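Only one protein chain is missing; all other protein chains are in place.
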Amino acid sequence: MATIELAHPASHIHPAPEGFVRKYIFSLDHKVIAVQYFITSGLFFVLAGLLAELIRVQLMQPNNTVLDPATFNEAFSVHGSAMVWLVVIPILTGGFGNLIMPLQIGARDVAFPWLNMLSFWLFPPAGILLFGSFLLGAPQAGWTEYPPISVLASPGTSMWCAAIFLIGVSSTITGLNFLVTIIKMRAPGMTWTRMPLFVWASAVTAFLNFIATANLSISLAVLFIQRTFHVPFYDETRGGSPVLWQHMFWFYSHPAVYIMILPAFGIVSEIIPTMVRRPIFGYKAIAYSSVAIALVSFMVWAHHMFTSGLAQWIQLPFMIMTMIVAIPTGVKVFSWVASLWGGRIRFTSPLLFVLGFLSTFTFGGITGVMLASVPADVHEHGTYFIVAHLHYVLFGGSMFGVFAGLYYWWPKMTGRMLDERLGKIHFWLMFVAFNCTFLPMHWLGLLGMPRRVATYDPIYWHTNLFVSISAFVLGASMLLFAYNAIHSARYGKRAGPNPWGARTLEWMIPSPPPYYNFKELPVVLSGPYDYGKPLPYRDVDPDMIEAAAMPAY
Amino acid sequence: MASHALTLDDRAYAEQRDIRLLGFLFFLISDSIFFGSLIFAYLYLRNAAPVWPPPGIERPDVYLAAVNSIVLFGSGVTMHVAMEGMRRDRRGQFVGFIVATIVLGTLFVSGQIYEYWHILPVTKWAATTFGASFYTLTGMHGFHVSVGVIFLITVLIQTLRGTYTKDRHFGLTAATLYWHFVDIIWVALFFLFYVY
Amino acid sequence: MSQQPEAFRLDAGFWRATALLAIISIALMILVVVYPIGKLLPEASSASLSIDFLFRFMAFFSVPILVFVNGYIIYFCIRYRRRKDEPLDSIGSPIHDHRALEDTWTIVPTILMVALGILSYLAMPQYYLKGKDSAATIEAIGHQFYYEFRYPGLPHAVDNDMYLPLGVPVTIDLTSAESDETRAVIHSFWVPEFRVKQDMIPGMVVPIHFTPIELGTYKLICTEFCGLGHAHMWGYVHVVSRADFDAWWNSQQKNAQTQAHQAINFASGNASSGQALFAQKCTACHNAAPFDQRKVGPGLANLFHDPQHPDLVDGKPANARDVGDILEHGYQGSMGVMPNAQANGLNAKDIADLIAYLQTLK
Partner (left out) sequence: MDAHIIERIIALIGAIVVALFALKALREEWPKKNLDDHVTKIMMGLLTIGCLIVIIVAIGFAGRA
């Protein structure tokens, strides 16, 4: 590992690497790797999004023949898998984690830059494998790939296993890397309770990543082994059990939903104080509730299996644990709302996305509690109610968080602002279209429309038509962002080091940051959110402090 | 790589070592989750089966496995002694015992292979849940042991090249920890498959 | 530092907003209470009532949370927006936290969750516990892509249309099977009007239990993805009056009679083909192992000469004829339900083969 001096915070600054390849392709610089993540998973976001639009086209009217059932099944399976493993997780951990976390703890790079590069380069092949599986007949059993179908299905499913296995290894490595970085490489004086909340979120996510994801990898390996060598793990006719897969899969995939939402929590907790110009309300509550959520999340997996014939005495504890998760989550939401109180709120586009996040995520959280209660879940399970719920937390939660973060940290990443007016239009379009798309699905589900169907009872026609049309608008709203990004790269207003007047460490250095982030390692004197007090850092470039004191916005 | 390590001053090396050590321990933790969930699967299937082991096969020979386990456990001890040698800067002791460890490790793997091919009819076994979990778990463990052997050979060569010194030998520490980890996993597997 | 402390007290405006939000949520809560869910989606089973009550309960307490969170967001955004005249670096209230407030919003949800947990627990037996009082046990078997129902005493299986008498508690044993066992997949049994759902998992038999309480024909939907025909996999559950049910029952009996019976020639039994049949038709419920290793039914090895169990479940001696009798006509009793020959798709030859095979088991 030729990374020893990079990894070492106090070591002297080495010259930046020369040559295009070392600089931009096989780079060890966490900022470059972050950008690589953003671009790659942005690409997959477009592909998976198109699949979603395709699904909605098929569902525009009952007995539609745009897609034949097989293609439809492939479409929603790959859409789900790609959105979860190729978009949300890589953007939040790989993208924002890499870009922001080391800067916020005042480190010059992550602990193992070489591993960091490795875990990025495991990611594009995985995506290619997943989308390539269309050639052999893509997986058809949804992103959860329940046996026996996933065992009987087309060879593409083996490619799916391989793809997600790679992702699993990649995010295990990332998690391990980040956790070591946060534990060992914080700037002098940055105690745990002086860390920005995004770092807290990243730490907890990293923990979940390297604990839970190992388990995902093994359950995929087992599925692969069964498909290849016909051993009877999930084969009930030879003593195996299809339910075993559900246990192993959800033992990962429930923590995974927190892997997907916690970084978004972190982003929200960063943006609110900056835009509201006041300390975050209940710093400790928000920080520790993340830890609580992470710990409990390992004991709730069977709430995805309430109709899988588990004994009642097994279902009960899982129901209770699931309801317990709602409490720390509620604490977070209430704290964020309270942080708005008595502020000096600036309605910038990042804040708008954060407010959208608060409203939609609260709704998704409440439907989550409804799904936690076993009897209610028995009615709702496997219907469009689930689809609505998971899109409210993953799209309304994670993706709104992602866009908030993009608008917020774009200047730090590129040195140029995104256009605010476009950003606000983008938000309103996306917010309205989002709710029009997913809110009606709750009713569809409760009234009896099952999920993963290529056609449906004609009585649901008008609602589905409305949903489809809103879905197209939602898709179109993404074009606005794409235009905005491209436009800003050329004509975007030059951002100073600290355009929002924020107080966390990443804003104390020029944007985009230099190769080694900090000329002098800063010394942290107190928490980051005390607006109105002098900046809590020593050894920070003085003119940066000037810039921070007088926000350009 | 090591050349860099030697360029660092002691404090820098200590910090560097701590970072690496923590990372390596985290790796071991997630690796044990790897085995843990497979063991969960094994226990789940065993629990679900009406009769265990499934009809048509009987448990593998426990006594051969016991000898084999002792070979592996012994290698754990020799590895520890080797490390002690390095800590006290006794090269002879180190080289001797690490070679012993490598030999024992190889012995263990060959014992496993012998068991696979001469005691348990693979095809017959692989059709049962017992066989499936047995081959997957012991196979993965065997893979870990083989990797460990290669790891040991590498560090041995590096040591002979003089990469590691009395107080700068993180590579060796890592190899030792990994080797002990592999032993411990086998304790669990031996108990689950042969005794329990 | 342009900070006006008085702006940070809970002023009249705040209380006005709170009052408004309170009114809105009370109105909505009342709506939740009076809303006729039954009109939207009939409550056709005993379980549906308690589940709808739960749903009402959750909606009732979700409403104020939603209203207040969103309402306060909007109010704060209006009340505390940065006015044009304020300097760029104006800052907000320095308050970090408020112990009492945080405790409240930790404890109140906790109490709600405890209440919800208890209520859910009370509702669970409604459909889970195998009904001691259930009048009949019907087998529902999921196939790609249709449902098969086996009524005790009914000589053949019924596809897709299930008839239930009004007000009679029933237990439905759910499983999934294909003629080629290795291709069986997971289906699900969902009748929205019953609010009851359970996956049909190959190799498992899971009972659900409820009482139909409203006449009507309800759609039976598969909610667990089961392959290409998933979207088209549905059946109907007809809840009919006792009289209509008996009429249907008799008609079924009649067209059963029409199918002639051949006599079984036990001598002609072929053990090896019997073994194949056993693996295909019986292993879902029986092991070829000693009596105690039961799945749904007892293990069948040693069936004909088991000192502990000289007699069959129907009390007759364990000989070829009586075993054949059970295989042919099925059995319902202390050990559960055994489908009859038609339901299992067995002809006289098959039965002879099976018995020949069972006799080889020691």
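Letters A, B and C mark the chains as written, and numbering starts fresh at 1 in each.
One rule holds in what follows: a residue touches a chain if its C-beta (ideal position, glycine included) is under 8 Å from a C-beta of that chain, and two chains touch if they have at least 3 such contacts.
Here the structure is a predicted model, which means the values were calculated and not measured.
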Shown chains touched by the chain that is not drawn here: B
Contacting the left-out chain in the complete assembly, out of B:35, B:151 or B:190: B:190
Hidden partner interface residues of subunit B, rising order: 18, 21-22, 25, 53, 58-59, 62-64, 66-67, 69-71, 73-74, 76-77, 80-81, 84, 173, 176-177, 180-181, 183-184, 186-187, 190-191, 194-195
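Please note the rule applied: only the chains that are shown with their structure count from here on.
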Chain pair that, of all pairs, has the most C-beta pairs in contact: A-C
Geometric centre distance via CA averages, subunit C-subunit B, whole Å: 46
For subunit A paired with subunit B, centre-to-centre distance based on mean C-alpha positions, whole Å: 35
Where subunit C touches two or more other chains at once, by residue number: none
Per-residue multi-chain contacts in subunit A, two or more chains: 241
Subunit B contact footprint on subunit A (complex, rising order): 1-2, 4-5, 7-11, 111-112, 172, 175-177, 179-180, 183-185, 210-211, 213-215, 217-219, 222, 225-226, 229-233, 238-241, 244, 247-248, 251
For the subunit C and subunit A complex, residues of the former touching the latter: 1, 3, 7-8, 40-41, 47, 50-51, 54-55, 58, 62, 65-66, 69-70, 72-73, 76-77, 80-82, 86, 88-98, 101-102, 105-106, 109-110, 113, 116-117, 119-121, 123-129, 181-186, 188, 190, 192, 195-199, 201-204, 206, 219, 221-232, 283
Subunit B residues within the subunit A interface of the complex: 1, 4-5, 7-8, 12, 15-16, 18-19, 22-23, 26-27, 29-31, 33-34, 36-38, 40-41, 44-45, 48-49, 54, 126-129, 131-133, 135-136
